[in-house]
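These notes concern the structure reproduced below.
Heads up, one of the protein chains got dropped from this complex, but the rest are sitting where they should.
Here the chain labels run A, B and C in written order, and each chain numbers its own residues starting at 1.
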Amino acid sequence: MKLVYFAWLRERVGKAGEQVSPPPTVTTVGGLLEWLRGQGGNYAEALKDLSAVRVAVNQEYAGHEAKIGPGDEVALFPPVTGG
Amino acid sequence: MKLVYFAWLRERVGKAGEQVSPPPTVTTVGGLLEWLRGQGGNYAEALKDLSAVRVAVNQEYAGHEAKIGPGDEVALFPPVTGG
Amino acid sequence: MIRVQTEDFDVGAELKALARNGNVGAIVTFTGIVREFSGNHQLSAMTLEHYPGMTERQLAEIEAEARRRWPLDNSLIIHRHGRLEPGENIVLVITTSSHREAAFEAASFLMDWLKTKAPFWKLEDSAKGGGTWVAAKASDDTAADRWAASAKPARKVAG
Partner (left out) sequence: MIRVQTEDFDVGAELKALARNGNVGAIVTFTGIVREFSGNHQLSAMTLEHYPGMTERQLAEIEAEARRRWPLDNSLIIHRHGRLEPGENIVLVITTSSHREAAFEAASFLMDWLKTKAPFWKLEDSAKGGGTWVAAKASDDTAADRWAASAKPARKVAG
């Protein structure tokens, strides 16, 4: 699974993206966020307030209940501020 | 008193403007319109539906109750359609 | 600023010429154009008559009212008169502000009030011959009326 990070989430995690292989029990966005947070360090810090984290799966916004699988691109980022 | 006419009111009256001297009893816009209508012919025809006539006194919109005097410029025209 | 003229205008050139301070975050332009059809009738041209003197006075009052209601940095109204063919520009409104909502609302307000207060009259020449004075639209009165109730600035939305 490909993870990508933007804005201050990218800075806090310390990288723009990475390949991850969560355990098979991780099947939803919410499950992925909990698992990542459990990795501690930068992840726990970056994800400590999930209300400030938006998620896109394969470049479409997704809620915590959305299903994810090994081939997906999952993006984590703060609320957008363009325009 | 100077009268000026625009759009189809100008066409129906048959002139773009004129100097008029209504009797001293004509002191308001409403009085002027009634007096003009009483001149018959083109005036009666042009002013038969007063709901379609807008009035400006000295280039500001004015209601039928507005006072008018000999030195004023009074404009009669249909509802505007610019923009 | 207001201008009443027979000549065409260029929106890009007007935007470039418009003074703006460093806190302008939003510029809205509205351009009104002569359409080819009026209802089912194909137009060959229209002629815009106006009331010289009162036109300038009304446009200046409308602009002043917009600047009382919204925090505008600058504004411009250009209205043409005379003979205009389909596709030609009729009117331009520009508003600049720190806030996009103010720029949008003020431009919309300027057009609604201009349509119902500025002394212009459109005479349409039909492609078949003959001229028809355009009737005022009840929908324009309704649009203008929505600004009458509230003299207060609208909800602000930043940048």
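Definition applied: a contact is a pair of C-beta atoms (placed from the backbone, for glycine too) under 8 Å apart; a residue touches a chain by one contact, two chains touch by 3 or more.
Note that this is a predicted model, so its numbers are computed, not measured.
Undergrad: Using the touch definition given at the top, which of the shown chains does the missing chain touch?
TA: Per the contact definition above, the missing chain touches A, C.
Undergrad: Who touches the missing chain here, C:Ile2, C:Val28 or C:Leu72?
TA: Final answer for the missing-chain contact: C:Val28.
Undergrad: Tell me, which residues in chain A touch the chain that this view leaves out?
TA: Against the left-out chain, chain A lists 4, 6-8, 56, 59-61, 75, 77-83.
Undergrad: Residues on chain C that touch the omitted chain in the whole complex?
TA: Contact residues on chain C toward the absent chain are 10-13, 15-16, 22-37, 86-87, 98, 100-101, 103-104, 107-108, 111-112, 137, 139-140, 142-143, 155-159.
Throughout what follows, only the chains that are shown with their structure count from here on.
Undergrad: Please compute the C-alpha centroid of chain A, do the same for chain B, then give the distance between them in whole Å.
TA: That gives a centre separation of 73 Å.
Undergrad: Indicate the whole-number Å distance between the mean C-alpha point of chain A and the mean C-alpha point of chain C.
TA: 48
Undergrad: Can you tell me which residues of chain A touch two or more of the remaining chains?
TA: Residue numbers touching two or more other chains: none in chain A.
Undergrad: What positions in chain C touch 2 or more of the other chains?
TA: none
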